[in-house]
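Structure below; questions to follow.
The chains shown are only part of the set, and none of them has been moved.
Chain nomenclature is as follows: A, B and C, assigned in order of appearance, with residue numbering initiated at 1 for each chain independently.
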Amino acid sequence: MRIIEAVDITYTYPDGTEALRGINFHAEKGEMIALLGPNGAGKSTLFLHFNGILRPTSGKVVVDGEEIDYSKSGLSRVRQKVGIVFQNPDDQLFAPRVAEDVAFGPLNMGLPEDEVERRVRESLERVGMAGYEDRPPHHLSGGEKKRVAIACILAMEPEIMVLDEPTSGLDPRGASQILRLLHELNDAGMTIIISTHDVDMTPLYADRVYVISNGEIISEGTPHSVFSDIETVRGADLRLPRIAHLIEILQKEDDIQFGDYPLTIGEARRKLRERLR
Amino acid sequence: MNVSVDYYAHTNGLRNTSPAFKMALALITMIISLASPTPLIPFTVAVLMTLIILLLADIPPAYYLKFAAVPAGFGLLTLILMALFFGVNPVWSLMGIKVYSDGLNTGLLVFSRIMGGFTCLAFLALTTPLNEIFQELERLRVPRAFTEIALLMYRSVFIFLEEASVMYHAQDTRLGYSGIRNSYRSLGLLAGNLFIRSWLRGEALYRSMESRCYQENLPSMGKQTSTSPGELALLLLFDGLLVLGVILTSRLTIF
Amino acid sequence: MHIMEGFLPWQWCLFWYLISAPVIIYGIMRIIRISDENPEAKPLLAVSGAFMFVLSSLKLPSVTGSCSHPTGNGLGAVLFGPAVTSVMALIVLIFQAVLLAHGGLTTLGANVFSMGIVGPVFAWGIYRLAGKGLSSSVAVFLAAFLGDIMTYVTTSVQLAMAFPIPGFSEALMKFMVIFAYTQLPLAVAEGLLTVVIFENILKL
């Protein structure tokens, strides 16, 4: 079942810049999807369409089988279904205390106080930040801020979580903690859409990949099918994952054949083990 | 948040005309339009400036119309208010509402001056980047402390606008603007956060300027431009004719 | 409340330029002195000015359905004092005129007087007075609210002086009535918002 779908949407900024040109995109319920593209390709602009922050110049966005209704109550409904975690946590954490920040969404939804409290507690637990309720967000580390930002969205209990560059700027440990958290949420049934330009990480989580360049989707499929078309990937200012690049060089330059390129360390290990033993 | 003015200021058809010339043209014409005791010349200014903006500066008409709609609407509203409430000689009476001829005349004059003045302002705004305006002021001996702050401010404005818009979206995503109560709280949080950010940016900016040997004063950095004799002649001709027009039409009344 | 380009007769434009000039000159002298003592002052004033500009471009919903643009001048007055704030307000007004076509250049003198001088002076004075007896939130609210009200009163006076039809006092009444309906709720709004901003800044 397609839980969210963008049908042929274009978006033109007031100054005339065409940011999106006929995007078709969808996510099945429970999928984990990567939207891969260089800076300025239109990833963030597309995301802002998913919960009606931006309204497409043409085309439509369908959530849970219903086209987005841009009335006040319609927008309120869609924003409870689709939560967006923005790239820079400093743009979304405002309150003097972590708990107040997490409570922001549920309070705006008009939930009763004990329900708000329960959600704050549970979301902070889920992202591993229980015990930080009274801390001021700007004293947290980058990775911690990111997790609080995710908790803020979790507290609204959306069906779809959209994350803009969730690991950018994080050190290796912070990045892998976020990735683990997203896997857990996905296992629990949440549909997750991630924008990124980190090609090395993409194959680690994505069920399906869209490649976006200059406001157009130029490729779509499983990580293997997307990365097998190297020309398209490089044309979008991206590259192969390092592991795949190593194998590509061995195959092309040194004529050692592996077939399909492995994309992750695990896959490469299996392929190499077969050949080396 | 309309910064497309700045975008056009940097890309329009008159981008490379000397800023001093554009400023002089806008300001002198603006003053002539304001000094005219009758509406004809201000309306002429509005038409001429609009033509310059559309034909010479290549500003898209659709954009310009939207830009001009607000002052035009406000000007019309002024005209109506003046005609109804600011006069002593009633001419017409419609269903008990009196229209005053002198009020109508004042209203028409103010409306014409608003349009004349606005089109001059729009010409300046759409053809000349703000920083060049302040750099010209600096050459006119406006105190450096004043222009330096304005020039340092210019960049920060765009950074903060961008940040404010992302913050606004982030709050909107969490339903921060549903209902007036929520809106106030959200906007207050946003502004407070932005304020803190602005101070952090101030510190970071100072640090990076210090790293490049900044000592108390910004060196003068503007592009040196000069007004050509041709531009000067054009300016004198254009505004001279308008002044003549003001003198010739000064006794005209419409109502 | 900006007076639009072209709205005031030239004599009044000149008059308000002359009235505002001494305050602006004094403010610039203060800035020069402050930045001589502390080289960090200029970048900090610049970012604060940018903050004031951005704040004023945010729309604040009001009860009557119209929108106001919070000015931040009250906040500036409390932080930097009225003289420096008037210079900042002048720069912000030029930015608004040229980047947004709010206000105007010939009306700049009049706008600086109402929004950059009278408003901040009242806000600062009231904050000082009220700060002695009342809680800081109430003081901030009163400062921003009354600063706003005084700005609107000043604008009404300016307009009535320019269009004394049939006489000054009648015209003033008319402008005040128009503003009372549209601007009073906005002054309350700005007062409340300034309190929220102030409290957030103190907490962070």
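Convention: a contact is a pair of C-beta atoms (placed from the backbone, for glycine too) under 8 Å apart; a residue touches a chain by one contact, two chains touch by 3 or more.
All values derive from a computational prediction rather than experimental measurement.
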Subunit counts for every protein chain kind in the full complex: A x2, B x1, C x1
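We take it that only the chains that are shown with their structure count from here on.
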By count of C-beta pairs in contact, the leading pair of chains: B-C
Taking each chain's C-alpha mean as its centre, the one farthest from chain B: A
Centroid distance [mean C-alpha coordinates] between chain C and chain B, Å: 18
Centre distance in Å when chain A and chain C are each reduced to the mean of their C-alpha atoms: 43
Length of the line joining the C-alpha centres of chain A and chain B, rounded to whole Å: 41
Set of chain A residues in contact with two or more other chains: 94, 138
Numbers and ranges of chain C residues touching at least 2 other chains: 200, 204
Contact footprint of chain C on chain B as seen in their complex: 1-3, 5-6, 27, 30-31, 33-35, 42, 67, 70-71, 74-75, 78, 81-82, 85-88, 102-103, 106, 110, 113-118, 120-122, 124-125, 130, 133, 143, 145-146, 148-150, 152-153, 156-157, 159-161, 164, 168, 180, 183-185, 187-196, 198-199, 201-203, 205-206, 209, 214-216, 218
Complex contacts: residues of chain B adjacent to chain A: 2, 4, 7-8, 60, 63, 163, 166-167, 169-176, 178, 182, 189-190, 192-193, 196-197
Chain C residues within the chain B interface of the complex: 4-7, 9-10, 13, 28, 31-32, 35-36, 39-40, 42-51, 53-55, 57-58, 60-61, 63, 70, 75, 87-88, 91, 94-95, 97-101, 104-106, 163, 165-166, 171, 174, 178, 189, 192-193, 195-201, 204
